[in-house]
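Quick one: the structure is below, questions incoming.
A single protein chain has been omitted from the complex, and every remaining protein chain is retained in its original position.
Labels run A, B and C following the written order; every chain starts at residue 1.
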Amino acid sequence: MKIPVGVLGATGIVGQQYVQRLINHPFFELSFLAASPESVGKTYAQAVEGRWHGHDACPKAIGALLVHGVDDIAIALRECRLVFSAVSADVAKIYEERYAEAGLAVMSNASYHRGTPDVPVLIPEVNADHLQMIRIQQKNRGWQRGFIVVKPNCSLQSYMIPLFPLHRQFHMKRLIVNTLQAVSGAGFPGVSSLTISDNVVPFIAGEEEKSEDEPLKILGVIQGEGIEHAKSPMIAAHCHRVPVIDGHLASVSVEFEKKPTREEILQIWSTFSCPYALPSSPDQLIVYRQESDRPQPRLDRMAGRGMAITVGRLRCCPVFDFRFTALSHNTIRGAAGGGILNAELLVSENFL
Amino acid sequence: MKIPVGVLGATGIVGQQYVQRLINHPFFELSFLAASPESVGKTYAQAVEGRWHGHDACPKAIGALLVHGVDDIAIALRECRLVFSAVSADVAKIYEERYAEAGLAVMSNASYHRGTPDVPVLIPEVNADHLQMIRIQQKNRGWQRGFIVVKPNCSLQSYMIPLFPLHRQFHMKRLIVNTLQAVSGAGFPGVSSLTISDNVVPFIAGEEEKSEDEPLKILGVIQGEGIEHAKSPMIAAHCHRVPVIDGHLASVSVEFEKKPTREEILQIWSTFSCPYALPSSPDQLIVYRQESDRPQPRLDRMAGRGMAITVGRLRCCPVFDFRFTALSHNTIRGAAGGGILNAELLVSENFL
Amino acid sequence: MKIPVGVLGATGIVGQQYVQRLINHPFFELSFLAASPESVGKTYAQAVEGRWHGHDACPKAIGALLVHGVDDIAIALRECRLVFSAVSADVAKIYEERYAEAGLAVMSNASYHRGTPDVPVLIPEVNADHLQMIRIQQKNRGWQRGFIVVKPNCSLQSYMIPLFPLHRQFHMKRLIVNTLQAVSGAGFPGVSSLTISDNVVPFIAGEEEKSEDEPLKILGVIQGEGIEHAKSPMIAAHCHRVPVIDGHLASVSVEFEKKPTREEILQIWSTFSCPYALPSSPDQLIVYRQESDRPQPRLDRMAGRGMAITVGRLRCCPVFDFRFTALSHNTIRGAAGGGILNAELLVSENFL
Partner (left out) sequence: MKIPVGVLGATGIVGQQYVQRLINHPFFELSFLAASPESVGKTYAQAVEGRWHGHDACPKAIGALLVHGVDDIAIALRECRLVFSAVSADVAKIYEERYAEAGLAVMSNASYHRGTPDVPVLIPEVNADHLQMIRIQQKNRGWQRGFIVVKPNCSLQSYMIPLFPLHRQFHMKRLIVNTLQAVSGAGFPGVSSLTISDNVVPFIAGEEEKSEDEPLKILGVIQGEGIEHAKSPMIAAHCHRVPVIDGHLASVSVEFEKKPTREEILQIWSTFSCPYALPSSPDQLIVYRQESDRPQPRLDRMAGRGMAITVGRLRCCPVFDFRFTALSHNTIRGAAGGGILNAELLVSENFL
């Protein structure tokens, strides 16, 4: 028996990614779709007409589903056990707690609850131990079955996953990261072609703050009723928008308490993997490319069907200890794929 | 009386920029053009047919000039007093010293002599005092009238010019810089459209080494027969190629011995200017943009007719002291415009 | 004494082009700006903050002007004699006649009145004789001083201007044109980067209809109270959106009643010019490029400061008589520059 799930914000770019990736999923069955008022009452096929981003047509069975409003919580409760929330932060603010209160599990892509102390920001390969917060959260809120977990900002998956196993062993002190982020990260229509053609924009609203703050929560420890941010490393992020469709790239300089060797790092990366056997987890989590000019977004974003992290150019840093470049697919690993991976972890650990 | 000058490598992208910028120059008269064997014997118009990059047609008088070989040094000597060298490093290696030995001033864009201790790497606004090396160089080599000066790599103008007046006062200790560089920096045909469309390449051969080494020579001091590199700051550069036609952008995190205030920095930038009155020097050397999302290559590269540096996003750095983003036009300030500025300085200081 | 003018829709991409091109105009003084409700009451500088498309900053004097509402017709009447209308078709529908009725000359970029029989669709080089419609229009409507003239769609300038002098002499029978249109034609934000990156869209809503209908009105004759469309040529247009910032390109196959020679065509193009001495008129109206691969949008769009038409590849057509490719700058000649040229014609012919 598959677990029935829903998608909030199902017509947006991330919502559509959820829909596509839930087709024939071994654990989940898509049974509830919600979107903004202009789509309510239409079939999903009608609602996404002219803005469907999939290469293949939307399957008939999904296209025939009726689109509900985000406020149709009673229907959601009847139709599914978990909702993937791909709505904007202000909609998340209003509704995500209501869904959880009503008894639904909420796996959210929105930024709103990432700062909430009793909501875990999950990357299964990094901080699955934060799942314990779910029981504390339910106790804090008086919720029986429902709860909220969130995934982090798309910009940081590319560097947090390779840095985590190094941090565990050598403790990062300082980290300066520059991201070159794809336009799909801004949704659709998102970035105007007039803005980004033959151009780079060295600013993405809120992105540097998230890139500097969220890693510390992910590396934090459960303390009483919430997660306490880690004290280190110090992080500085410069975030740029570049004319690339998909794939966020990050160039990193990092300093450790105890400096590893290059060989130790490569050894750790080659064997680091998800500690749980989850369907969306790639065979090789960190793909290290030996070529001097990789990773590149167009060539590497689909590694591990969009769920792997591609890393390259590991070399000494004249200022810190090491530097390297990392890449992840922002609308797969960084959005819907990462959200589904979290939900698979919830199944695996019996939270659903 | 204008000073007759020549261009070596006149048909390439930088050579063409020289040609365009020397038309109606107040100090110089273009009278000698040299290029690779397949262009020799053609008129300049014939030699650049089908690969002229100027928006306006090449002026008739220039187009009618005959293209010589780079080895036609005797002709160069008869026709001009200074040559701008826009040839590749391996051609520079063979010929630049021969031109100087023959009695010509050589202002080179090639990387070959940037590491030569008695050849100054000049930015007029930063290290005009290194002009003294010319006399020492002539003495070292036994040259009478000829000499070689070079300009630095195009990647570093954007950040070295704003950092220099800060360094003078507050002494940089550590610097991590990420560059996002335009395709024109690789010449023509240079970067294939198949390489860079919908993509970023996190590597440019030799570029990081130049970006880390040349600033220390520029900040160095004359010691005996050569320039001794400065000991500090420590510099780490990550260089990326991005799908932008013109304009190199750099995002910088910097730490000082003595931390300035944000106001001090802005004040220094607003008044920093070229200490010499040179025709190519822009009215406002450093253009600071208040908007949160500037500088941007397409919007800002032509500031000061391509000779100004546009800076923005000055803010505290959680790891070092400050961070900011800077931009310069790589084929103007970073190539031909910068070379001509150096030549203007040579005139102004009576070296021609 | 300059003639005071205003711009309706002053904050959009075409409105901004008007503002920039009216600075220091020899005939006109910008004295009234109107835009949509969210800009009303702000200074122009405030209203365009973060979306100013000019390379140079907006001049202080213009930036300090207060933005009015499009319905502030009484203020417009007090402040100016002519308004350039760069509003959308639905706003044009409501307001343009009210401005004319109030006594203002309206030069409109909107499509709404292009089909109105007593409103001339003007290209000064082609159908200045349609200016006579202004008196008929005023009589039809009972307007004293006010009137409406419009400019045609941006897609057709590139081919109608070179075809007109041929048509006059050899009579076009059939015309098949394919346009490759720049994203700026859709305004800002207009075309999403996700839509057009690594892509072409073979459809632009309403564009083919305009490209097939408007030329016939431009070539039409005044008949009683309106302009009667020309009966020929038959025109088929395929319109494509391509990832180009500025510059609409058109490839044309054309059949004439009487087939000219290639030499006759080139001769006609080389001498065809605006019959009036207007400030915005380029020295060479049709720039014919001999190279096999021109015109190209990025290289040729600024010919004649954006007001010339660049043509190339004139050759025999195996199906019709001749074929060629033509290019014009869509936001200059095709929008604000073309509108100002029309207004200059109105001055020259004493309609203002």
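Here is the rule we use: contacts are C-beta pairs under 8 Å (C-beta built on N, C-alpha and C of every residue); 3 or more make two chains touch, one makes a residue touch a chain.
On a predicted model such as this, the values are computed, not experimentally measured, just so you know.
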- [ ] For the chain that's been dropped from view, list the shown partners it touches.
- [x] A, B, C
TODO: Return the single residue from A:G50, A:G142 or A:G224 that touches the missing chain.
DONE: A:G50
Task: Candidate in contact with the missing chain, chosen from B:V48, B:V106 or B:I196 - done: B:I196
- [ ] Among C:I245, C:I265, C:L278 or C:A336, single out the residue that touches the unshown chain.
- [x] C:I245
Task: Candidates C:A57, C:V200 or C:V221 - the one touching the absent chain - done: C:V200
- [ ] Quick one: say which of B:I23, B:L216 or B:I245 touches the chain that got left out.
- [x] B:I245
Task: Positions on chain B where the hidden chain makes contact - done: 13, 53, 183-184, 188-198, 243, 245
- [ ] Using the touch rule from the top, list residues of chain A that touch the missing partner.
- [x] 49-50, 55, 197-198, 291, 293, 299, 302
Open item on the list: In the complete complex, the non-displayed chain touches which residues of chain C?
Closed with: 174-176, 178, 180, 197-203, 205, 212, 234-236, 238, 240, 242-245, 249, 251, 253, 292-299, 312-313, 317-320, 323, 325
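Simple rule for what comes next: only the chains that are shown with their structure count from here on.
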- [ ] Round to the nearest whole Å and give the separation of the Cα centres of chain A and chain C.
- [x] 47
Open item on the list: Averaging over Cα atoms per chain, report the distance between chain B and chain C in Å.
Closed with: 41
Task: Numbers and ranges of chain A residues touching at least 2 other chains - done: 197-198, 243, 245
